[in-house]
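One protein chain is absent from this view; the other protein chains keep their places.
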Amino acid sequence: MSNESFEPRLVGFLCNWCSYTGADLAGTSRMSYAPNLRIIRVMCSGRVDPQFVLKAFKEGADGVLISGCHPGDCHYQEGNYKALRRHRLLSKMLEQMGIEKERFRLEWVSAAEGEKFQRVCNEFTDEMKKLGPLNLNGGKKNEQ
Amino acid sequence: MAKLTIDDLKKIKEKAKRRTELREGGDYRAKVTVHMGTCGIAAGARKIMNAFMDELEQSKSSDILLTNSGCAGLCSREPMATVELSGQAPIKYIDLTEQKTKEIFQKHVIGGNVVKKYALGKGSEKTDA
Amino acid sequence: MVNLTIDGKKIKVDEGTTILQAAEKNDIKIPSLCFHPLLEPYAACRVCVVEVIKKGESEIVTSCNTKVTEGIEVKTDSERAMKARELNVEMLLAQAPDAEAVQELAKDLGIKETRFEVKDPDEKCILCGLCVRACEEVVGADAISFNERGAERTVSTPFGQESEACIGCTACSFFCPTGAITVEDLLGREVIHDELHLGPSSAVRVPIRQAVPMVPFIDEEACIHFKTGECKLCEQVCEKEAVDHDMEDEEVKVEVGSVVLASGFKPFDAKRIQAYGYGRFNNVITALEFEKLVNASGPTGGKIRLANGKEPESVGIVHCVGSRDENYNEYCSRVCCMYSLKFAHLLNEKTNAQVYDFYIDMRCFGKGYEEFYHRLLEEGTKFIRGRVSEITDVAVTEKEEGKLVIRVEDTLIGAMRRIPVDMVVLSIGLEPGIDQNEIARVFNISCSQDTFFLERHPKLGPVSTFSDGIFLAGACQSPKDIPDTVAQAGAAASEALSLADKGTFELEPVTAEIDKDLCSGCQICVSLCPFTAITYNEEEGISEINDALCKGCGTCVSACPSGASQQRHYRDNQIFAEIEGIFIE
Partner (left out) sequence: MEKANEKAYRLHLMVCAGTACVSNNSFGIKDALEKEINKQGLEDEVLVVTTGCNGFCERGPLLVVQPGNVFYQQLEEKDIPHLVEEHFLKGRPVKKLMYKPPKEKSPIPILSDINFFKKQVLIALRNRGLIDPEKIDEYIARDGYSALAKALTEMEPKQIINEVKDSGLRGRGGGGFPTGLKWEFVSKSSTNGQERYIVCNGDEGDPGAFMDRSILEADPHAVIEGMIIGAKAIGASKGFVYVRNEYPLAVSRLIKALEQARGYGLLGKDILGSGFDFDIKIVRGAGAFVCGEETALMASIEGRLGEPRPRPPYPAEKGLWDNPTCINNVETWANVPVIINRSADWYSNIGTKTSKGTKVFSLVGKINNTGLVEVPMGITLREIIEDIGGGIPDGKKFKAVQTGGPSGGCIPAKNIDLPIDYESLTEVGSMMGSGGMVVMDEDTCMVDVAKYFISFTQNESCGKCTPCREGTKAMYEILDRITKGEGKEEDIDLLEDLAKSIKDSALCGLGNTAPNPVLTTLKYFKDEYEIHIKEKKCPAHVCRELNTYTIDEKTCLDVGHGCDLCRKNCSANAISGETKTAHQVIQEKCIKCGVCYDVCRFDAVKVK
């Protein structure tokens, strides 16, 4: 599998109030961006349990993104602060497991930042292409 | 002194009364006067007075007045004393000795009848006492 | 009841009343000097003598202590009583010529001057013993008493020395009918602005005259009862028996549905700006102090006076003291401009002083505010645009002698100016209340950067906070004037009430729930929840979620080590399934 034909499979956890709305805005604004990111909606970035990130890598994700509201904007006050703490701690752990910390990314995307979401998806996909596949599960595909 | 009861009080009164009664000049049954003029004393009136004092003390009676007076005038028959029972004429006794005094005290002062053999006579001059 | 005739009038009084009290009830005036209703009658001055006829016998008695007995006839101004009373007063006039109370009494009784030898013309003490008895019966300090005897009799402390028993409560000088005992502040405490120093005049008083509610309180430092356990005169005289010295503050637990926080603001402490000289110069006062000065029921009765009692000829009003200033508070306190204009107007109206107003921007934002500003311009107030740098009393020209000089950069003419004035009013801004953070922590609401409380949303939720049921009103949310505060208070109250009377309550669909069997009671989630929706149940040893408060953010679910806490519609296995679904080709 050569680098250019390698399409990284990315998982993104978006908070319902800001990032998911932002992504929606990017879509409704007809912005094109790399389709590699598969999105899971959660009520708040604070809801993202480190297990989900590990599960995603285990299932074959090459990179995981968490995106929440800007600090202070969180609909639930402090959810994004909790996400920030978990991201710092988890990325250290991933490094120890041999997973490059760039594969696990945290972004603040407010409801108005459709353009930013587009940029993040493209950047993240290019980075993962450079890094190459993670192949934690030996490249096996999941059957139905 | 232990706590008194009523009759203790009466006892004390009796005892103390004997001494203070003398001061009140109460009415006496008998009055004994020892004549102690200068010559009387020289003739031994002091001893007679003491004799009378002892007798009075033993008799423990409180109605006898023992007193002294000046010279009765009859120097030759000193020491002399007059015994006067209330309601009777005073009797003068002469040439007294302690022995005679005791006898006179018992028979006349206490007993009430005159001891003729020692008496001089009835009556007496008016004395200032 | 006892019946008697007094000055020809037949009256009935109850048992134990004294003749003086009976007379007073039928508004017959009997003079008295050593009597005081709050003290036991002492009957020493003998001025209240009346003639009493009982069973045909007449005698002279003092009315203050003689109790009424059945069938007596009292003549308060019979020839015999008047003779005795006049002579007693004439003798008192000789003993204490300088006592006004005696002079007045003498005048009423028609005594021109006394025929008796005057020992000391400026003697005031009539030896009535009111002070001694007050100190003993009321105060319970027993610090002073009579000493010596007869004509040498005086009132004094033991051996005339300063007495430790004296608690300085000035009750003796209060009770003294002739002013023979005066009170003097020996320490000579320096007071910045005499009139403003509202020292306690009496231990039970109304805080300020416009206090709401207008209810007196007992100042424990000044009240004698808390010093010696005696007195309680206020309790005796209060007909409504409303006084209770044993009342204590008590913590009351009130179950409420919602709370409106209106904890107000704290005025900016002008002393923090050294350059303005507040605290150093007597005539530099803050806006609050000016309010007291100009208040009709204030200490000066509304007259604007300098520290030395004279009327100022020129006054400077300085805006934005402690506001719009990165050294202190960046925000604008919003209300200062308008009250400063009010001050300027009052100064023009009440004094003929020249008013200078130092402003940066005149923020007359409200209804009719701008028009009021234009009136001020016509009234002759001189407005100088610029921030005042310093107030000093160092005079450069002799015009500035004895004045306070305000140094300011007039930005409209681009030059530094020195304006000599008699008085400076500092329009101090508003700061969050002293215990702002304390309250925020208790109600678990957050504060914005300038530590005023953070409203849920500046436009959509200005009176509510992130915690449901906690509402905000007034300056604690941000500086505002009275109209805005009242409007906001109305809104907060109605929102609070709307919660209460709705009866039903919409719950968030995605709230979390804790599985009782899995929960180990580690309470990690309790401190995590921004909405205090999780409480630890002591008996059962597990944490519980209050559905009404839970917003459904799920933070607690991801933090729960045992997975006891699950979020409806976003359960862990649901999200795992989503993840797995992503990788199915």
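Chains: A, B and C, in written order; residue numbering restarts at 1 for each.
Heads up, the rule we're going with is that contacts are C-beta pairs under 8 Å (C-beta built on N, C-alpha and C of every residue); 3 or more make two chains touch, one makes a residue touch a chain.
As the structure is a computational prediction, the values presented were derived from the model and not from experiment.
Counting contacts over the entire complex, the absent chain touches B, C. Which of B:30, B:49, B:80 or B:114 touches the hidden chain is settled by the complete complex: it is B:49. Panel shows subunit C; residues 41, 43-47, 49, 59-60, 62, 65-67, 80, 83-85, 87-88, 91-92, 94-95, 115-117, 126-127, 129, 145-146, 148-153 of it touch the chain omitted from the view. Against the chain not displayed here, subunit B makes contact via residues 1-6, 9, 12-13, 15-25, 33-38, 41, 46, 49-50, 53, 56-57, 65-70, 128-129.
In the analysis below, only the chains that are shown with their structure count from here on.
If touching chains are joined by edges, the resulting network of the protein chains shown has some other shape, matching none of path, cycle, star or complete graph. In this assembly, the C-alpha centroid of subunit A lies 152 Å from the C-alpha centroid of subunit B. With centres taken as mean Cα positions, subunit C sits 105 Å from subunit B. By the touch criterion stated above, subunit C contacts subunit A in their complex at residues 446, 466, 510, 528, 530-531, 551-555, 557-559, 567, 570, 572, 575-576, 578-580, 582-585. Contact residues of subunit A toward subunit C in the complex are 9, 11, 38, 40, 42-44, 46-52, 55-56, 59-61, 75-79, 82, 86, 141-144.
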